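Structure below; questions to follow.
A single protein chain has been removed from this complex, and every other one stays in its place.
Naming follows writing order (A and B), and every chain is counted from residue 1.
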Amino acid sequence: MTFWLTQIFNGVSYGAIVFLLAMGLSLIFGVMKVINVTHGTYFLVGAYFGLTTLKQTGNFFLAILIGGIAIAVMGIVIERVFLRRLQGNDLGQVLITMGFVLVLQDAILVIWGPDPVSMDAPKFLASTGRIGGFSFPMYRLFLIVFAAVTAAALWFFESRTKIGSSVRAAVDDVEMAGGMGVNVPVVFSLVFGLGSFLAGMSGVLAAPWLGIQAGLDFEILPFAFVAIIVGGMGSLKGAVVASLLVGIIDNLGKTFFPEFAYFTLFLPMAVILAIRPSGLFGRAM
Amino acid sequence: MIRKRIVFLVVPLAFALAALLAAGPALAAKGPIKIGLLTSKKGVLAKHGSDQMNALKVFREKFGDKVAGRDVKFFIEDNESKVALAVTRVRKLLTRDKVHIVMGGLFGSTGYAIAPLADRYKTPILIWSCPDDISKRKRKKYAVTYFSCSQPMHAFAHWVRTSMPNIKKVITIGPDYAFGYESTGGFQQVFEDMGGKVIQKMYMPINTVDYGPYIGKLKKDADALFITLAGAQALRLPKQLKEAGLANKYVILGNGTNTDEFVLDAQGDEVLGWISALIYSADIQTKDNQDFVKSFVKHAKKDPGYYAEGYYGGLVSIYKAIEEVKGNVEDKDKFFAALRNLKVATGMPAGPRASDGHGTFKMNVYVRMTMKDETGKKRNKVLAIIPNVSQFWNYKPDAFMKKPPYSRDYPPCKNCGN
Partner (left out) sequence: MRGELLATRGRVIAIAAVLAFAVASPLFVDEFSVLVLNQCLIWGILALSLDLMLGYTGMASLGHAAYFGTGAYATAIMSATYGASFGEAFVVAIIAAAVVTAICALVALRASDVYFLMITFALAMLIWGLAYRWDSMTGGENGIAGIDRPLFMEDTITYYYFTLIVAAGVFLFFSVLVHSCFGKTMVGIRESESRMRALGYNVWLHKFIIYMISGLFSGLAGFLWVYYNSYVAPTDVELVTSFNALLMVSLGGPGTLAGPLLGSTIFVILDNSVNMFTERSLTVVGCIYIVVVLFAPEGIMGFIKQLRTKVGETDNG
């Protein structure tokens, strides 16, 4: 029983990080139809910004915020200056995001150097919690709570605010939304900024747990992609459900079929692609 | 008219291309001795590579670019942490720069990939990573290895059985590729031959992000974990072990790469008390090492680890071999023979080493414990020195090589049950 609890708990907490990363990716794809390969690198750069902030101020929560904001600004600039010109050119947009991956990876080497670094979470989060026979890392619980709150906030934003409904309209059909008086360029910037914010923030959140090192971007990115492909692009509900699935399947897969660690994750994705290309909660294409 | 002009454009372009391609250095009759170095400046192994480059600086500062009366020129290639690219880059060193010797290769698998090039181009390669079989069953005519991945682990298992007899049941954890198999296999072989039991074996992909599932599976009745970590794993697994509350549940043994100085500063207190073995520790108290550490710290602002010492020591070995052939590296067979049969008594931070006659060397193995010194700085304190360790440990080479190479499935886990 504890065994299962531990495994599910681990899966859910990993799903939490995947959700934060995937949600941004999903929003960006849903609204702008951009496959943003830079997203994993945003995650990594965000972690570095968070690290620098933590070193300067000693405040972990400020680090999370600054990591997110820095990447949001960067994302908005990239969107305004580059991606906007390429609207409608799907391939050009993907290729240019790859260009930014390489440039940013190099920038990391220049600015922060090749050293692997770790980041300490506040003391009260670094402990081990215990309920009966079930012990769990506090930090993982924190991640789950954080992701849940974020999801709730996003849900509120999407369904209860005016901007949120514009975003939703844009996910459904950009042209129609534009016709209905939604200011599409602003929505694009907003969505890209929000997506980037989530990526940068999740990088800082993951840092105390995963460490910060070159290469982390492409180690984590596939999980986010699987989540949005399975969940359906642009769908909050899809991202939540699929991220949890990714976390749990990855956990159980590694536990029971360690030799097929990635396969247990990619195979369900392929099956869903074959049966329902738009994902579990995506709109049919 | 215009079309013709375009044709005229194409032809000179083609020649410009040809010129660029052929722009290799003209072969001088007897120019400098050329040493090709392979490292990784980008990707997951960027830090290992930067340690290596700092070691090179220390080496050049001390020995200069001159040996046996001839000038030395270094050619550095970056394989961006990709094994496949290492093949391309080494080939460049061999065919364009026409180096006399190549040293390098992070990752056991790089060694296996580049070793065949030594024979193909009849040029010595000192394979710096530790692929077991290149000095055992898949020996090459022109390749030697710096050491063998399982070599320190044989000695370590012996030490564990002798000095910590209470440790009887061990779980092994390692990265899922050659290095992991060889490190784990070496430990298991001797540990079980001496009556110990490996009760669970786990291999995990090197780019694993979340170790939760593996940690959740650890059997509770083990006395110790034997851990081998590579690259980013060294940062993640210790943290995640600690947050799962298991840091004090088991004695933690392992490969010295777990707490190598390349990552030690970035690791937290979770690695304190870890006992590991390797062919080096910055804590070695010899003058050779103290000098090396001092110069290295000057350049790198941190302690050297085995990635740094190994690069430096490899270069010392190469210079020594060049001296033995009196600078005549053009006679590749003689040069390689000198390298292969090398004996270095002094000048090596990690202590003396001598050829074992099978394509690698006998050397000291250091058992270290990670702890904090008076200043609060983490170090790998040397607990024991096991001198003159052979890659075959105490086994007979021929009998040893008749057994299968260490792999995912060998040695089999007889005591894993299920």
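Note that in this section contacts are C-beta pairs under 8 Å (C-beta built on N, C-alpha and C of every residue); 3 or more make two chains touch, one makes a residue touch a chain.
Quick caveat, the model's predicted, so the values are computed rather than measured.
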item: Chain not shown: contacting residue from B:R91, B:R139, B:K168 or B:K332; value: B:R91
item: Of B:V102, B:I206, B:V365 or B:V389, the one touching the omitted chain in the full complex; value: B:I206
item: Positions on chain B contacted by the hidden chain, ascending; value: 1-4, 6-7, 10-11, 14, 17-18, 20-22, 24, 41-42, 77-78, 82-85, 87-88, 91-92, 95-96, 108-109, 112-113, 115-116, 175-178, 205-206, 408
item: For chain A, residues in touch with the removed chain; value: 29, 33, 35, 37, 82, 85-86, 89-92, 94-96, 98-103, 105-107, 109-110, 218, 222, 225-226, 229, 233, 259-263, 265-267, 269-270, 273-274, 277-278, 285
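As a convention for this text, only the chains that are shown with their structure count from here on.
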item: Touching residues (chain side chain B, partner chain A) in the complex; value: 41-44, 46-47, 49-50, 81, 202-205, 207-210, 212-214, 216-217, 231-232, 234-236, 239-240, 243-245, 262-263, 265-268
item: List of chain A residues in touch with chain B within their complex; value: 3, 6-7, 10-11, 13-14, 105-106, 109, 113-118, 120, 126, 128, 135, 137-140, 208-211, 213-216, 219-220, 223, 247, 250-255, 258, 261-262
